[in-house]
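Just one protein chain is left out here, and the rest sit where they should.
Labels run A and B following the written order; every chain starts at residue 1.
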Amino acid sequence: MIKKFQFREEAGWSHADEILLCLDTGSWRVERPVLNKEKCNYCGLCALFCPTQCMVDRDDHFEPNLAFCKGCGICANECPRKAFRMRKEGDA
Amino acid sequence: MTNRKGGLSKVFDYFCNEDPFAEGLSPCPGCPLELALRLLGKILGSQDLVMTGTPSCSNPVMTGQNVGAWHRLTAYCTLMTGAAANATGLSRQYRRSGQDATVVCFNGDGCAADIGFQALSGAAERGENFIYVCYDNEGYMNTGVQRSGTTPIGAKTATTPVGPKQRGKSTRRKNLPLLMAMHRIPYAATATLSHLEDFAKKLLKAKEKKNEGLAYIHLFAPCPTGWGVPTHQAIEVCRNAVRTNYFPLWEAEKGIFTLTHQVKKPKPIMEYTRLIKKYNHLKEDELERIQEEVDYEYEFLRHLTEFRKCVATKHQTAGE
Partner (left out) sequence: MNAHARLLGCGKKGMLNMEGTEFNKTKIKVITGNSAAAHGAMLCRPEVLALYPITPQTEVVEEISGFYASGELDAEVVEVEGENSAMNIITAASAAGARAFTATSSYGLVYMYDALLQAAGYRVPIVMVNVNRETPGITAVSSGQQDMISTRDSGWIQIITSSCQEILDSIIMAYRLAEDFDIQVPVMVNYDGFYLSYLAEKVEVPCRADVDGFLAPLKDQPQRPILKPGEPMGFGTHGILEGYLELRYKHSTALERAKVKFDEIDKAFERHFGRSYGGQIDTYRTADADMVLVASGSLSGTAQKVIDLKRDQGLKIGLIRLRMFRPFPRERLIETLRGKKAIGVIDRSICFGWNSGPIYVELRALSPEIGYIPMMSFIDGIANMDVSVANIERMVRILQSASEGDSYQKVTWIGMEEE
């Protein structure tokens, strides 16, 4: 008895509308970006350069979506006003 | 086009489409390749996009797993040997059947400069209608950082180690973007991820130009893991590559060269190499040698941009 097929086609077709794969990349993080809102002038460079494009627009500042932020620190490094600071996960 | 708010950079205007990728993808933290892919989707939009990719670092992102996918784009997984040939087949059939399509071949330097170069050069010569983006991380990163044809002289990789008899790679890199421009294709350009507006403009121009023939973009994309760059400095490395003229930003339309970003006072190559561990072993004379390479390549390029004055004939100005 042959098991039920996963693929509806004969060959290897994937369908994003059926299964959109996603990794829990937030769990990779060892440091998180913390914003000092007073320094932020809402230029958006942090969001532009963020490799995971996980910055959420909060109208007057951007906030990383920590579910997917890998903690690379590019936002902190690229911010012209140094508004982000990387803080070790687990530290207060 | 714009719904940009307040003080936001005008560069946002170029990224008006939705990110077609899933939120959690496999590239290492700080990987410019991930940024490149997400921005490419945002710039070009998914309406008529067909992406092709090879086994590489981009493959776990581009190519699905069983019936699942990492993005909502139309995608085709190619072989490294025939990446440009697969894109040829797709674009020819779309052209023939009257379907609007922007076929983008998205490959690393190993595919573009080495094993898949024949197919790429053939597609360029035939004037195939697609965009070829080579993300250049100067080696075979997915297999564990081995040297490729674009690995620069002096660089330490897993197959060009440093020891008493070898000091990293002993030969210079292949200047692939220049080689592609020498095919006199409608569009060849270099870009990198520190200069996003430049990248976006070039991608949009490539989309337009691909209707006349092959459009090629050589995207400098450092590999933090493979090069020994702290993850937060990946974009800084891109920027310094431009500022030192190690990776000048230019475009060429049918062999007519233009610098798209003039560096007024180029910094010494040390400003670039000091950020990267793969150059840690280099002594002063070796750095001088690299500086000479950079100076030569830049001078060569500058002469090419001046060359346009000599050949501004009727044919060339009319776009041939």
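To be clear about the criterion, a residue touches a chain if its C-beta (ideal position, glycine included) is under 8 Å from a C-beta of that chain, and two chains touch if they have at least 3 such contacts.
Note that this is a predicted model, so its numbers are computed, not measured.
Colleague: Can you tell me which of B:S121, B:N175, B:Q291 or B:T305 touches the chain that was removed from the display?
Modeller: Going through B:S121, B:N175, B:Q291 or B:T305 one by one, B:S121 is the residue touching the chain not shown.
Colleague: Can you list, in ascending order, the chain A residues touching the missing chain?
Modeller: For chain A, the residues touching the absent chain are 2-3, 5-7, 9-17.
Colleague: Quickly run down the residues of chain B that touch the omitted chain.
Modeller: The list for chain B reads 46-50, 52, 62-69, 71-79, 81-90, 92-97, 99-102, 118-119, 121-122, 125-126.
Everything below uses one rule, namely that only the chains that are shown with their structure count from here on.
Colleague: Mind pulling up the chain A residues that touch chain B in the complex?
Modeller: The touching residues are 6-8, 12-26, 28-29, 41-45, 48-54, 57, 59-60, 65, 67-68, 70-74, 76-78, 86.
Colleague: Please output the residues of chain B touching chain A within their complex, sorted ascending.
Modeller: Listed in rising order, the residues of chain B that touch chain A are 5-9, 11-12, 15, 19, 22-32, 34-35, 38-39, 42, 63-73, 75, 193, 196, 224, 230-236.
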